[in-house]
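What you see is the complex with one protein chain gone and the rest in place.
Letters A and B mark the chains in the order given here, with residues in each chain numbered from 1 onward.
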Amino acid sequence: MSEFAVELKDLRVEFLAPGKRIEAVNGVDLQLRQGEVVALIGESGSGKSVTLRTVMRLHTERNTRITGTLDVNGKNVLGMNPRTLADLRGKEVAMIFQEPLLALDPVYTVGAQIVEAIRRHEGVDKAEARARALALFEKVRIPSPERRLAAYPHEMSGGMRQRAMIALALACNPKVLLADEPTTALDATVQIQILLLLRELQRDLGLSVIFVTHDIGAAVEVADRIAVMYAGRIVEEGTARDLILAPRHPYTIALLKSRAHGAMTRGTRLETIGGSPPDLSSLPPGCAFAARCTLATEACRAAQPPAVEVSPGHHARCIRTDAAAAIAPVALA
Amino acid sequence: MNDVTATTASVDPRDVGGPRQPLMRVQALKKHFPLKRSGLGFGPKSAVRAVDGVSFEIRKGETLGVVGESGCGKSTTARLLMQLIVQDSGELVFDGATVGARELPLRDFRRQTQMVFQDSYSSLNPRMTIEDSVAFGPTVHGVSSRDALNRAHDLLARVGLEPARFAGRYPHELSGGQRQRVNIARALALEPRLVILDEAVSALDKSVEAQVLNLLEDLKRDFGLTYLFISHDLHVVRYMSDRVLVMYLGQVVEVGTATQVFDAPRHPYTRALLRSMPSGDPMQRTTEAPLSGDPPNPIDPPSGCRFHTRCAFAQAVCSQTQPDFIETAAGHGAACLRWQPGSGYVPPPDFPDLAENPAEVAHV
Partner (left out) sequence: MSATAATSITASAPLQAVRSRSHGANVLRRLVRNPVAMTAAAIISLLILIAIFAPWIMPADPFATSMFKRLRPVGTPGFPLGSDELGRDLLSRLMLGGRLSLFMGIAPVIMAFVIGSALGILAGYAGGKVNTVIMRCIDVLYAFPSVLLAIALSGALGAGITNALISLTVVFVPQIARIAESVTTQVRRSDYVDAARASGAPALTIVRRHVFGNVIGPIFVYSTSLISVSMILASGLSFLGLGVKPPQPEWGLMLNTLRTAIYSQPLIAALPGVLIFVTSVSFNMLADGLRNAMEVKQ
């Protein structure tokens, strides 16, 4: 088994639209170790979802150009033919989505969908597959699992559906789980249940997980390491502890400061990030955040900042990390 | 912290009852949405009991936050307050006058209460320019189109959108945050006194959300507004609100100042909700989900106290008796049998109590 569950090296993804090229992912380096959970945080347009979907090559081939290295369990995914890719999906890598209603087929019962997935990849008979589906439902803590196997997606509540989707994803014992904002659409009390469930499953099954979200709080609950993305690049990466307690990239710091966090008192103004999000079809040559950064210098605008090691395992793509340390938010009480 | 009963420096000429009179009083509001009968039309009649007896008041100059999860009825309540849907029973009293009665016809009420919706894109007519969308309201009430357009331009500038650059644009050319600013400008065009913000920032990126929240605070101060702020994000509600209302399954379960509700919640649901929010502190990860299961369906709510099926402190009496709303401290009340004298509930030792027991305070 290779050292890394997922390895991305200088991954670049471009979408070609009439008249322009959208550089959605611009040189992402990411290493997901076996049994690790990495959260990809970013706002809209940061490239986090595109990166995730590229791991399974979910984008339509037309008008998409992918370059760089993309290895899953040591296998080169970018070079795979459709047949091998279909074998990879579901069996070695599985994905859960934000809106289960969109991911689950509405005309089949959830049980039928899981059985189909198992039989496609493992070739076992129906009874065996059904038994495994039942076991999966129990594992994801769906109450009355027997009955729920025969339910259609629209008959289930939001949290239940999300659990069913997780069960479907785990049906063929994948090694890698990709989660695309799975809890964003859920109520708070259900979200925390699903987050804890994911942590528990990850621990029990030894899964390697990439968890994409815009919610820093959710990321902290599940992730060992966090990577912050901006304009298609990872601008800071480190353990959850490092990133929250000692952020060193101005964007990370600005994000943390702009949250109306529980520590914010009424009447104080929220700190905002000036300017507007970058235009992915015409990115500047230097640091993409320089236009909005209070610490930016000419050097920042001139060239892409290299990855600076702040501490072992903690990197930031910024040449002003020292100044950033001065404006970092005070640790939470 | 703002004094809840103080109003802005200048008194609104439309003010009737003075600072002590609530701007909006909601009394026993009920709205059920009937469902088709099952069994070929002969089965039992059921309904979605979206709002089932809700009463509260909004004080002048405050921001009242409303929190709750899906099925709690907060969006339906907002639409009822705006009279976009009509309640089955219950009354709305705006500054002392019953809404819809002769003293306050609907048209006049609409000039004083406006709403900002969650989906910034679908709230704007895709075929109308920004300035036309904002100017529409005033033209309906007799303002000349030229004056209305001028007012629209003024408001666009106020919300941070340069009229020269944005007035002639269409909604699809703007970003989510910009569109929401337009919606706010549109709501203010009629010079309302009460603005209902129904998940107005929920769909925005965090950094944009911060900008819009700052803007809302500025506008509230400048225009002397009162806000009803509905959101599922507790952090934002805590930041924005003077007082907070917690809803569950169509009913109000707790009301109090933001400090009271967040630091010393009285209702087990409020406590569970607060503890469900991820703290964002990597040293204190949640180990146990405070509530199990999904929020139940408002079609067939549980008997007695509606929360008893998920409550960690439920006893037999909770499934039999519906709790009344009891005030436990000045301005702070909850609908829970534990606080109801003579209900038959025996409070266990670990029941969340006031800040007398600091260890029990919810971490937010």
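The definition used in the following text is that contacts are C-beta pairs under 8 Å (C-beta built on N, C-alpha and C of every residue); 3 or more make two chains touch, one makes a residue touch a chain.
Since we're looking at a predicted model, the values are computed, not measured.
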Residue touching the undisplayed chain, where the options are B:M24, B:M115 or B:V201: B:M115
Contact residue for the chain not shown (choose from B:V48, B:M82 or B:V252): B:M82
Candidate in contact with the missing chain, chosen from B:D15, B:E57, B:D88 or B:D218: B:D218
Positions on chain B where the hidden chain makes contact: 79, 82, 84, 106-107, 110-111, 114-115, 117, 119, 122-129, 133, 136-137, 140-141, 157-162, 164-170, 172-173, 175, 178, 183, 186, 190, 211, 214-215, 218-219, 222
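Here is the rule we use: only the chains that are shown with their structure count from here on.
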Intercentroid distance (Cα basis), chain B paired with chain A, Å: 32
Touch list for chain A against partner chain B, complex: 43-44, 143, 157-160, 187-193, 195-196, 214-218, 220-221, 239-241, 244-245, 254-255, 258-262, 264-267, 269-273, 276-277, 332
Touching residues (chain side chain B, partner chain A) in the complex: 1-2, 69-70, 175-176, 205-207, 209-211, 213-214, 217, 232-236, 238-242, 258, 262, 272-273, 276-283, 285-295, 297, 364
